[in-house]
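With one protein chain withheld, the remaining protein chains of the complex are depicted in position.
Right after this comes chain A.
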Amino acid sequence: MAHVIQPLDQPSNYKDSQTRMDRKRQNETLVNSTTLYIGNLSFFTTEEQIYELFSKCANAADGGGIKRIIMGLDRNTRTPCGFCFVEYYTHAEALASMRYVSGTKLDERIIRCDLDLGYREGRQFGRGKSGGQVRDEHRQDYDPGRGGWGAQAQRLEVERRRAVEERYSDAQDGPGAVAGGGEEWKEIETSEGKLKRGRSPEDEGDNDRMGRRTRIDEVTEADRM
């Protein structure tokens, strides 16, 4: 259905200017992308607010859901600087957000979504000279949702800001700083299983113990049914 009107879920001209992918690979990646770049956020908006809005496009019964949210931070101050990444489990959910959420308000600002190539280490930080987003350095006008001394007149905003400023003070960088959010379901092998596999780095669990657990579950389930 694209003859009479233009669908809203097409990738825009937004791109990660520092990606090393060639154009063709970028396009292929976007066609299956499960990640969105979200822009024009208020500096005060929390991950939970973002979760709430974007969960409206989540489709758990199709194997989807919100995998993780990565808040964009000022490189120097470690405070939110107005963007984030939302990663779903399925591409369809990312498209739904483009159609139904992009261009609506969150925290009283019109937010913008774009299909993204996927989070990579380091992308959680702003790239402006001052540590924030480049976009903000070009801005002339005062924007209360994005900080500036004018907002201090408002008590509520001051309190919100304090909470936000402290929140990410522990933010790390480097490998493993950002959580994965949980992978797809995997069979947990029983201790006596012949299919015992080698440990993968993300699988730190004690297979033996888990195995026993699963087996017992199956027994009780069999009794139940």
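By our rule, contacts are C-beta pairs under 8 Å (C-beta built on N, C-alpha and C of every residue); 3 or more make two chains touch, one makes a residue touch a chain; residues count from 1.
To be clear about the criterion, contacts and distances are computed from a predicted model.
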item	value
"MIF4G like-domain-containing protein", "DNA replication complex GINS protein PSF2", "Histidine-containing phosphotransfer protein" or "Autophagy-related protein 13a" - which is the UniProt name of the missing chain	"MIF4G like-domain-containing protein"
Residue touching the undisplayed chain, where the options are A:Q10, A:N32 or A:N76	A:Q10
Which of A:L41, A:C81, A:V101 or A:L115 contacts the chain that the document leaves out	A:V101
On chain A, residues whose C-beta touches the chain left out of the figure	1-10, 44, 46-49, 51-53, 56-57, 59-65, 68-71, 96, 99-101, 103-108, 156, 159-160, 167-168, 170, 178-182, 184-188, 195, 204-206, 208-210, 212-213, 216-218, 220-221, 224-225
